[in-house]
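Yeah, one chain of the complex is gone here, protein chain that is, but the others are all in their spots.
So that you can tell them apart, the chains are marked A and B in the order they are listed, and the count of residues begins at 1 in each.
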Amino acid sequence: MPNRNISLRRQMTDYFFTGLAASLSVIVVSALIAILAYLVLRGAGSLNLSFLTQTPKPVGETGGGMANALLGSVMILGIASLFGVPVGIGAGIYLAEYGRNRLGQLVRFTSDVLNGVPSIVIGLVAYGLVVLPQRHFSAFAGGVALAIMMIPTVARTTEEMLLLVPHAVREAAFGIGIPQWRTTISITLPTARAGIITGVMLAFARVAGETAPLMFTAFGNQFWSFSANQPIAALPLQIFTYAITPYDDWHRQAWAGALMLVILIVGTTTLVRFVFMRRMLGGAR
Amino acid sequence: MGAAREPHIPDGQPTGQSFGAAAATRSNQPDSSKVPFVNQTREAPAWKKSVINLDSGFKGLMLVAALVVLGIVGLIVAELMQGSALAWQKFGIHFFFGSEWDPVSGGFGALPFIYGTVVSSLVALFIAVPLAVAVAVFVTEMCPKPLRRPISYATELLAAIPSVIYGLWAIFILVPILRVHVEPWLMKYFSWTGLFTGPAYGIGMLAAGVVLAIMIVPIISSITREVLAVVPQPQREAALALGATRWEMIRMAVLRNARAGIMGAVILGLGRALGETMAVTMVIGNSPSIAKSLLAPGYTMASVIANEFNEATSDLHRSALIEIGLALFIVTIIVNILAGLMVWTVTRGTPARTNA
Partner (left out) sequence: MATAVEVHDLKAWFGKTEALHGINMAVEAKHATAVIGPSGCGKSTFIRCLNRMHETNPEAKSEGTVRVGGVDVYEMPAVDVRRRVGMVFQKPNPFPTMTIYDNVAAGLKLNGTHNRKILDDIVEHSLQQAALWDEVKDILKKQSGASLSGGQQQRLCIARALAVSPEVMLMDEPASALDPISTAKIEDLIFELKQKLTIVIVTHNMQQASRVAEFTGFFLMGNLIEFDKTEKIFTNPSDKRTEDYITGRFG
């Protein structure tokens, strides 16, 4: 018979560690709840019509909004997607369909390296590549910085999703005389569509909240700007600027902006998770 | 290639599942069909040439996209090296050991920032690793099935929240709590360690470490979950069949087998923490000093770039900041490669989530 004390102690140890893991998990989940709750609590009150339609007011005047920053974010993200999505998908197609060689290995590795580069460094580089030659900050420069950040995510998910398409599907197409490029565009890509859209949206959500790469590129702007060639406001930049000032009114605006941003990002990720993920898995099986 | 149009092809369709798609594609295939079929000599028919050209053209286009990835990383390296050349010429390797940072007199040493980056990241790891590993173990090995998805989803959401929002939350919620409740307590009971002395500002190294910790929990925990999932089920059964309790089974069969991968996950978290900018900049206090106390303000490599780059007036100042960026780039790359290798040695060849 096993020693009673020892087996009691072992049972207690088991309970202890189960309890420990459970309570640490509770802490992590409550951190999320705390953050979201404060965003709603502090932000919801100021998230009104004027927030969505007006530009910032000078210190001392109440009201005003972040309409120009919203537009700026949309423009910057549009430019980023314009460059980042095609290049990312193209690189992903190359990796999946032609990348079983040294060059493919190298591109895969480089793409993972790029994915790990701190966003502030991307900002520095975009400054050197775009702002310096043009001699001014611009929405375009911000777009380039964010595009660089989107590419590795889009490329690797595209590759992964294309590789999930069974080889038999490609062979069937080749077998009836469809050339490879046509097979990729008309058969393989559509089959993997839901997964690729998922990757693109996740990359989009990830860069939508980026601030550091925009500081030396888009720069920020207190007024309306509709030009890709001018400094422009962006939601995350505006939140940062307001958060580090000592004015209560601007703090309220920062909270409202943060709530707005989180709704956009969490909305996108949740949508992706519940709509596309399911369809993607269904398609892959 | 293009066999469908060969005159001698038999009528019977080859077997294949995607006739519908194939038929649809064939009708809008490029103009090859419009080329008159007159050339019956040894030369390849024109349509065949065009198909081959389109094929290599398409491949070429995709190759260009792939090369853009290489090009970007090349440009990053070139840009950082070129930008930092001035500071490198002036200070050489001493740049990384000097602790004076004075843009006015032109003396630049990066040590306070390196120190702040390393210390804030270590504080973050110290807090985040137990939390992240606990969540991963709880989700994969312990928790009732209906709770699995909500908890994983919550950690994923934590990863989706932007850095600047963590910063905002930290300034207005976390820092006051630290200042009023946590720091006085730490000073009372742990000041003998020398790590918790001086006035409780709230902002400082500790605040940066805590907010970084929350930010890196998701990445560590999701990679850990992946490596735990590839521990073969027979390993768990072997331990249980020996009379191990659940925790003993986790310790013997799961954590032991996965330790290299968990280490990799932790290092990946470190990589994230080192390069994190906004949240840290907002709460670390931005003071280029080296203090032993974690309650004192500090500065990190990423935040000094964020704060000073736009205001840098001298070329040397700008160059010094770019050199810090270059150092950050090199360190994060090394850390990420190392972590990737460690995770890969555990998960290679094994499809993830074969057993939950």
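We adopt the following convention: a residue touches a chain if its C-beta (ideal position, glycine included) is under 8 Å from a C-beta of that chain, and two chains touch if they have at least 3 such contacts.
Predicted model only: the values in this text are computed from it and were never measured.
Considering B:245, B:293, B:319 or B:336, the position touching the chain not shown turns out to be B:245 (whole complex). Interface residues of subunit B facing the missing partner chain: 145, 232, 234-245, 248, 252-253, 256-257, 259.
Touch with the hidden chain on the side of subunit A covers residues 2-3, 6-7, 10-11.
One rule holds for everything that comes next: only the chains that are shown with their structure count from here on.
Rounded to whole angstrom units, the spacing between the C-alpha centres of subunit A and subunit B is 12. Residues of subunit B touching subunit A in their complex: 1-5, 13-19, 21-22, 24-26, 29, 51, 54-55, 57-59, 61-70, 72-73, 75-76, 79-80, 82-83, 130-132, 134-135, 137-139, 142-143, 151, 153-158, 160-169, 171-173, 214, 217, 221, 245-248, 250, 271, 274-278, 282, 302, 305-306, 309-310, 321-322, 325, 328-329, 332-333, 335-337, 340. Touching subunit B in their complex are the following residues of subunit A: 10-11, 13-14, 16-18, 20-22, 24-25, 27-29, 31-32, 34-35, 38-39, 42, 86-91, 93-95, 97-99, 103-104, 106-107, 110-114, 116-125, 127-129, 148, 151-152, 155, 168-169, 171-173, 175-182, 184-187, 205-206, 208-212, 215-216, 219, 236, 239-240, 243-244, 251, 254-255, 258, 261-262, 265-266, 269, 273.
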